[in-house]
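A single protein chain has been omitted; all remaining protein chains appear in their positions.
Presenting subunit A:
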């Protein structure tokens, strides 16, 4: 069964979890957006997502799309419209890759 396997993979794999919750020194672009110099990938995602919610940046016609404001554009490759589905992978670009 997928979900249980998934859950197991997360709890059994400290490396993967570490990649998600370890604090990372941020590049300057992110530092300006978040106002702090260190954050985990998880924390960063939650901050960006709540930023989108509080500023009502979701397209009213299609909630799956985010219309970026200037600030958000700066950290998401300068894109004007971003699909919610690609948000995690865009945020991941700012973080060091998992060592294989």
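Please note the rule applied: a residue touches a chain if its C-beta (ideal position, glycine included) is under 8 Å from a C-beta of that chain, and two chains touch if they have at least 3 such contacts; residues count from 1.
Going forward, contacts and distances are computed from a predicted model.
Per the UniProt record, the chain missing from the shown structure is "PROP1-like PPR domain-containing protein", taken from the list "Rab GDP dissociation inhibitor", "Rei1p", "PROP1-like PPR domain-containing protein" or "Large ribosomal subunit protein bL19m". Residue-wise, the contact with the chain that is not shown comes from A:86, picked out of A:32, A:69 or A:86. Remark: the residues of subunit A touching the chain excluded from display are 1-4, 6-7, 10-11, 16-17, 20-21, 42, 45-46, 49, 58, 63-64, 83-89.
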